[in-house]
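Missing here is one protein chain; the remaining ones are kept as they sit in the complex.
Should a chain be cited, it is by its letter among A, B and C, assigned in written order, with residues numbered from 1 in that chain.
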Amino acid sequence: MNAPVPKDPAFHARVQTSFDKQGLMRTLGASILHIAPGAVDIALSPNPAISQQHGFVHAGAVSSIADSAAGYAALSLMPPGVGVLTTEFKINLVAPAAGERIIARGRVIKAGRTLTLAQAEVFAEMQGKERLVALLTATLMAIEGRDGVAD
Amino acid sequence: MNAPVPKDPAFHARVQTSFDKQGLMRTLGASILHIAPGAVDIALSPNPAISQQHGFVHAGAVSSIADSAAGYAALSLMPPGVGVLTTEFKINLVAPAAGERIIARGRVIKAGRTLTLAQAEVFAEMQGKERLVALLTATLMAIEGRDGVAD
Amino acid sequence: MNAPVPKDPAFHARVQTSFDKQGLMRTLGASILHIAPGAVDIALSPNPAISQQHGFVHAGAVSSIADSAAGYAALSLMPPGVGVLTTEFKINLVAPAAGERIIARGRVIKAGRTLTLAQAEVFAEMQGKERLVALLTATLMAIEGRDGVAD
Partner (left out) sequence: MNAPVPKDPAFHARVQTSFDKQGLMRTLGASILHIAPGAVDIALSPNPAISQQHGFVHAGAVSSIADSAAGYAALSLMPPGVGVLTTEFKINLVAPAAGERIIARGRVIKAGRTLTLAQAEVFAEMQGKERLVALLTATLMAIEGRDGVAD
């Protein structure tokens, strides 16, 4: 999808503000690297607090930033006043998540009125190189008029 | 799958010991409720440290315990000496994860030599009632002879 | 989900009539075995016209009846006047689909106003025994007021 036009001119602040409310992202040590219309990147640093049993980053932590990256890529294109919820995602884990930094790059594939399809590629950075570790596809739903569900 | 027979008589300790090495589970405040051959339940308590932007438990935290429950259900049936890795999972989120406790019940659907299919149903407990909030299916791979990958 | 109540008393005829319009089901030689509220079973017989390269039933044919079984299980619980579309499905193929008959058993997991989650287990029948060959989870969407999209 080339150069999607955001329906909300304040999309950048909207995404960052919503992200800052996600307690889990703070707990995982994740932060936003990049926000553009239909595209959000989120990163975290591998450490024992987010590991699985072999010392790699847990698939759940990888999924968490990939889901948030896909979800915020979707939100960045939604009109003001709606909230975003993930209805489903699938992730394929193709290599152990290890390295200096793990980066999830979320991108909108198809933005619909109710449902948005987004994808996130997750890379491990090591010595200046990036290696694909996971691929996620997610369906995000725009929620209107439900108490407490905004952005 | 009725009454699967574990290939490792020490499956119970093996699952618990491996789980205790998962830094992420400790960080999320998750614990194992139940271990049986082909079946593992994991629970956590909703709190702001694992929330998304609307205050519900983040889909990533729900996925993390569901993935671990499915993975340990699979490991409980694997022969001694192999390690388990998730190769993919999909999760459908059917209701906001909120309540007193979130419980992921992992069950093996089909145990193969290399690949195991497992499922996890995730429930939210509230005032003595359980409500389905998510359904995960995962493929787990038995890894042999790779350094550092055991259990 | 125990004993779901159909919102359309004519659900049985509605499902059968819609199924009869699916050219693909006829082409694959598939037929409905069973219709109940929230549950539809569809079967086909393995033959060279629906095979993959090793002679098993093609994953695409298995997916086709599993998707239709899940979709019609969902439609059986939808109010009159809406149409059903699959928005996504995932299928795990755990054994080659071969035998005398392949049966997909679709069941609704959670029926929502807009989205329904359904599951289909696919079995191969051989000499009076059933063996699980695949497991599908699908999201079905209720479509209202779109021309040509009914049932």
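Going forward, a contact is a pair of C-beta atoms (placed from the backbone, for glycine too) under 8 Å apart; a residue touches a chain by one contact, two chains touch by 3 or more.
Small disclaimer: the values here were computed from a predicted structure and weren't measured.
In the whole complex the chain that is left out makes contact with A, B, C. When the omitted chain is restored, the residue from C:18, C:45 or C:114 that touches it is C:18.
Listed here are the chain A residues that touch the chain not shown: 90, 92, 94-95, 109-110, 112, 117, 119, 132, 135, 137, 139.
Where chain C meets the missing chain, the touching residues are 18-19, 21-28, 47-55, 58-61, 63-65, 67-68, 83, 85-93, 96, 148-151. Although one chain is not shown, part of chain B still touches it, namely residues 87-88, 90, 114-115, 139, 141.
The rule is simple: only the chains that are shown with their structure count from here on.
Viewed as a network of touching protein chains, the structure reduces to a complete graph with every chain in contact with every other.
Over half of the residue numbers at the interface between copies chain A and chain B are found on both sides, making the touching surfaces mostly the same.
Rotation angle, chain A onto chain C, C-alpha superposition: 180 degrees, expressed as a multiple of 5. Here the spacing of chain B and chain C, counted between their Cα centres, is 28 Å. If you average the Cα atoms of chain A and of chain C, the two centres end up 32 Å apart. A straight line joining the Cα centres of chain A and chain B is 22 Å long.
Across the assembly, chain C contributes 90, 139 as residues in contact with two or more other chains.
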